[in-house]
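Yeah, one chain of the complex is gone here, protein chain that is, but the others are all in their spots.
Chain lettering (A, B and C) follows the sequence in which the chains are written, and residue indices restart at 1 in each chain.
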Amino acid sequence: MKLPDTKEVQTEFKPKILAFCCNWCAYAGADLAGVSRFQMPTNVRVIRVMCSGRVPPELVIRALANGLDGVMILGCHPGECHYSEGNYLTRRRAHVLKRLLSYIGIEPDRFQLRWVSAAEGAKFSAVVKEAADKITALGPNRWGDKR
Amino acid sequence: MVNQTKSRIIEKNRLTELLDELAQGYHLIAPVRDNDVSFRRVESGSEVTLDYINTVLSPKNAFFPQTETLFRFSRGDSQGFRTEPGTEADREQVIFGIRPCDARSLRLMDMVFNGQYKDSYYLKKREKTTLIGLACFNPDKTCFCPTFGIDPTSGEDVDILFSDIGDRYLVEASTEKGATLLDRFAKFLSELRGDEEQLRKARKAGLVGMKKLDVSAIADKIAPLYEGDYWNSIGMKCLGCGICTYLCPTCHCFDIADVNLDEGGERFRCWDSCMFPEFTLMASGENPRPNRKARVQQRFFHKLKYFHDRNAELACVGCGRCIRYCPVNIDIARIIEDVISGKAGNE
Amino acid sequence: MAIPRIGVFICHCGTNIGGVVNVPEVVEYAKGLPYVVHAEANLYTCSEEGISSIKNNIKEHNLNRVVVASCTPRTHQPLFRNACADAGLNPYLFEFVNIREHCSWIHMQNRREATEKAKELVKMGVAKARWLEAQEEFESEVYPAAMVIGGGVAGMSAALNLANQGFEVHLVEKEPELGGRLLNLNRLFPINKAPDELVESIVKAVESHSKIKLHMPAVVKAASGYIGNFDVSIDEDGQETSFKVGVIIVATGAQVLKPELYRYGKLANVLTHLDLEQRLKDGELGEFQNVVMINCVGARIPERPYCSRLCCMTAIKNAALMKEINPEAKVYVLHRDLMTYGVEFEEYYRKAKEAGVRFIRYTPSKPPKVVGTKKVKSVKVYDELMDMEVELPCDLLVLATPLIPNDDNEELSRMLKVPIGDGGFFLEAHVKLRPVEFATDGIYVAGTCRWPADIRESVAQGYAAASEAAIPLRQGLVKVEAITATVDPRICKGCGTCVLVCPFDAIELKESKIRGLEGKIVAEVNAALCKGCGLCAAACPNRAIQQRGFTDVQLLSMVNALSGKR
Partner (left out) sequence: MKATSEEVKTSVKKLFEDGSIGHFIGYEMGSDSLRVTPCFLKSGQAASRLVWNPLCANNLSKYLLDFGKVEGKVGIMVKGCDSRSVVELLKEHQIDRDKVFIVGVPCSGIVDREKLLAVLGVSPGEVVAVEDDGDAFLVTIKEGTRRVKKEQVLRGECLVCRYPTPVIYDMLIGEAVSSLPWVGDDYSSVKELEALSSEEKERYWSSELSRCIRCYACRNICPVCTCVECIFDKKAPRWLSKASDVSENLVYHLVRAFHVAGRCVDCGECERACPMHIPLRSLNKKVEKDILELFGYTAGIDVEQQPPLTTYQAGDLDEFL
C-alpha cells in the first residue's frame, strides 16, 4: 500500500477547535459532509453528545482555559430537537456564557453555537470553515495556561 | 541587641534611590499597593509603598510560594522519565518592609522546614534572603504580637531594621549579613544625629494599650477542651474558607500534585488548608474531620497546643490578619482569652 | 475499577481511510497512549476478519476496553458492541472514533494534517475509553402499530406485509387516491402489461384490510419519540389526528423532472415519457410517423450527476410500443449509455431492436438539437459510431427525464430527524449493511424516496422495510441504549433543577430510602421515561446526576486529551 506523503509541517497558526455535536442532527450532518466528501479545514475535532443540552458551560470554560482556540456547540435547529427542547436550553445558556466570556476578554467568535440538521452536510462544512477562518484571524487563545 | 556602631540613618527623601539600587543588585520584594498592600517583586523604589499597617498576604510567599514547581519531567524515549529541577536559578533576594511579627513567623517556619527534615526548597530561599524590617509604631486594633513576646519595634528577627522616626529612618543592622549589605549601600546613609533614640521612644507611645495576653499556660489549658462544646459555636459560624490559613504567616500545610501533559509535566506543591473538607478526606471516602467544628478545633489546637508540644513555641505571632480578614469575624485573640479565662470551658 | 487495558483497532476501510490517513503511523501512536496494551490496523475492521481480530485480542490481551477508529457510530456501533459482547466484554466498554466521515473523507487533500487529526481523535477516544463503565440495558415496550408514510406501491406493499402479520398499520397518503406514480403509467416493463390489474388488486387489499387504517389525503405534521414509542400527529383532510406507533416506514416516493431542455413545454410535440404514457392511457396521442426519444435529459449532468436507472427501460418500453402501434413509424432512441441491468432487461432491449427501433449514441458534449419553430420538425444528432451529424425527421419528441426527490423531503427529514443525502433523497443508515433502515432506530425507508427504483424494486424494498420493522413489533420489547441518567444520592442536594429541565418528566424529588440517607430529599430517575438526552447532567450544579456513557469525567477527559493533558 502506498503511504501518504508527508508534507512539511506548516508553521503558521493553526487553531485547534473543539465541536460538541448532538447525535441526531449535527453529528449526522457531519457524517453527511463526510459521505458527500465536502473538503474542509482540519482544525475541528468533534465530540459526540446525545443532545447539545448535555454540554455544560464548565466544559466550554475548561476547554478555553486549557488553551483550545475555539469551542463550538452544534445542535438541531430550534424546534427540531430530538428531545423536544434541549437545544432551547442550550441556547439560553450559550447566550449568557458567550456574553460572560466576552466580558473577561475571550472574543465572542471563540465560542459559537450553531444549528446544523442531519440534512445539512454542506452547512456543517461551511460552519467549520467559517469558524476556522474567524478563529485563525483572532490568533491563539491567550488564556491557555496563563501563569 | 542593636549594635550601635552599625546604626546609621537615611533621610526619607533618599529611600527611593536606595531601593532603586537594591532592586538592581537583588531580587527585591517590597510592599506594593495594588488594591491592597502586598509583598511583590519590585524593580524600582517608586513602586514601593510604606503606608500600611501590615500587608494582606504575609511574606511567606517568598519562601514557601502558594504554587511551587518541585521538578519538571519529560516522557522522552524508552528510557522513561527524565526530570529536571523546577525552581528558577536561586538568586539573592531582599525583603524590604517586613514587620517584626512576620519576621518572627519565619523563625517558626524554620522549625518546620529546617527541623528533623530539611526542606531544600524553603531553605535555599531562606539562606539567600536578607530581611530588612520596618518597625511598627502604629499597630492595628487586631494586632496582639506582644502576647508572643514580640516587640513590634525590634530588629530581633531581621538582618536590618528601619525605624521611621519622623524626618528620617533609623537604620540598624542586627546580623553580619545585614551589616555587609549596609556597607554596600553606605553612600545613602549618614551618621546618627544623636536624637534618634529619643525620637524612637516618643513614637513608641503609639504602642500603649496593645493587647498582651498571658499565654504561658495556654497549651495546658486548651488540652481539656478537646471534647468541649466551645468549638461548636465557633464551627457553626465558620464558613470553612481558607482566608485565615492562607493569610497566616505561620501556616505551612501543603499538598503535592502533578501537571501531567502528553510530553511531560511537572510536580508542584501548593498551599493547602485544614479548613477545607478535602484536607483530611481519605480515598475510602472517610473523613476524620467531617465537619466545620472539627476543622476549626484542629486549627486552634494546632496553633496553641500541637505546635507547642513539638517546638515549645505557639504557632501564632499576633499579626491579626486572620481576625481582620475573617468574613464572619472569628477572633483568635478572643478565643485565647476565652481559653485562659476558662470561659471556653464553661460553654 | 480494574486497571484499564485498552485495545485500539484502526481501520483502513480499504483506501477510504488508508488512502488519506497514514494508518500505520496512527497505530504506532496509539500504542504509546495511556492504558493502551494493544493497537493494530485492519483492512476492514467491520469485516469478518476484523471482527474476529477484536474478539481474539480481547481474549489474548485480556482487554477490558475496546476502541475502534473507523467510520461512524451511527451505523457501525451495534456491530462492534456485539463483537465485544460475543467476546464476553460488556458492550458499553466499547468506544467509537470516527476517522472516516470526520477525517479522511473531508481532508483528502491534506494527508499530513489528516493523519495528525486522526491521532488526536484516537487519543480522545482512548481518554474516554479509560473511564467507560459496564452498563445494563433497560428494556422498553414497543407499541404494536406502525405508520407507513406514502401510499404508492412501496408503501402499500409495506403496509400490507405488516398488516398481514397482524400489526395495526396507519397508512398516510397525501393524495386523495392510493397508487402513487403507478397511476400514471401505461404499461410496465418488462411484462408489457397495463398496471391496472396490479394497482387494483393491491389497492383493494389495502382498503379492505381490517388492520390498515387509511389516512387520505393526509400529511404528517409532527412526530416525536423513539423506537417503540412514537407520537405522531397528522393533518387528515383538515382535521388534526394523533396516534401512537412503534415504528415508522418512509415511502413517500419521488417526482419526475419536468425539464427546461429541448423546448419542453414550449413546443406541442415535445413530451416526457410520463406525458406520453398518460396520453396513451387516455387514448389521446393521435397520429405519429417519426418518433425521436432522447435519454438522460437533465440527468448525469453536473447539477444532477446521478443515473435515474428507470429511464432507459422506459424508453425501450415506449419505443417498442410505438413500433407496435404503428409498425410503419420510424422510432429512434438517442442515448448516452443504455442501462439494461435487470432480469430480462437485455432481452427486452434486443426485442426492441428486432422490432426496428433504432438506437443512436450521442455524447453530452454534442447533445441533440431540436429543429422547428412551432413544432419539432427534426432532431439533429451527432452519431458517434458514424462520426457524422444526422438529421432525423421528427413529429414526436419524447424525453427521458430522471426521478427527482419530492419537495417535502426536507420537512419530513427534520420532523423525523433522519438524514437526506446527495440530491435530496433520503439516506439509509448504511448502503450495504442496513439498506432499508435509517440510522435512527425504528424508522425505515423504501421505494423511490430513497433512490430511483422500478416497481419490482419498490415492492421488494417495501417488503424489506416491513420485515425489518416487524422485528421490534414482534419482539414487543426493545432494549434502550444504556445512556440514561443516574443520581448519586449522597451528593444530590435535592434542588430540583434536573426536574425542571427534564423534557420527559423522568425525574422526581423523593425521600431517599438508601441506608444512611433515609429521609433525605433527592432526585430519582425513572429509567423507563428517561430518553438519555443528558440535559439534567449539564444543568446539575454539583453533578450529582450523570448521563451514562456521557459522564463528566468521560467528556472532560476528551477535552483534556485534546488539550494535551493526561
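The working rule: contacts are C-beta pairs under 8 Å (C-beta built on N, C-alpha and C of every residue); 3 or more make two chains touch, one makes a residue touch a chain.
Not measured: the values here are computed from a predicted model.
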Discussion item. Can you list the shown chains that the omitted chain is in contact with?
Written reply: A, B, C
Worksheet entry | Options B:Lys141, B:Arg184 or B:Lys343, residue touching the unrepresented chain | B:Lys141
Worksheet item: If you put the missing chain back, which residues of chain C would it touch?
Response: 490-497, 500-501, 509, 521, 539, 541-544, 552-553, 556-557
Practice prompt. State which residues belonging to chain B touch the missing partner chain.
Written response: 34-36, 38, 53, 56-57, 66-67, 138, 140-142, 233, 236-237, 239-243, 246-247, 255, 257, 259, 268, 270-273, 276-278, 323, 325, 327-331, 333-334
Worksheet item: For chain A, which residues touch the unseen chain?
Response: 57-58, 61-62, 65-67, 78-79, 85, 88-89, 91-107, 109, 112-114, 142-147
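The rule is simple: only the chains that are shown with their structure count from here on.
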Discussion item. So with touch defined the way it is at the top, what topology do the chains form here? Options are line, ring, star, complete, other.
Written reply: line
Item to complete: By CA centroids, point me to the most central chain in this structure.
Response: A
Response to the item:
Here the gap between chain A and chain C, centre to centre from mean Cα coordinates and rounded to Å, is 26
Worksheet entry | Where chain B and chain C are represented by their mean Cα positions, the distance between them in whole Å | 71
Worksheet item: Listing for chain A: what residues touch at least two other chains?
Response: none
Worksheet item: chain B: which residues touch two or more other chains?
Response: none
Discussion item. If we count contacts the way the header does, which residues on chain A are in touch with chain C in the complex?
Written reply: 1, 3-7, 9, 14, 16, 18, 23-25, 27-40, 42, 45-51, 53-56, 59, 62-63, 66-68, 76-77, 80, 82-86, 89, 93, 117-119, 125, 144
Response to the item:
chain B residues touching chain C in their complex are 259-263, 265
Worksheet item: Which of the residues in chain C come into contact with chain B in the complex?
Response: 564-566
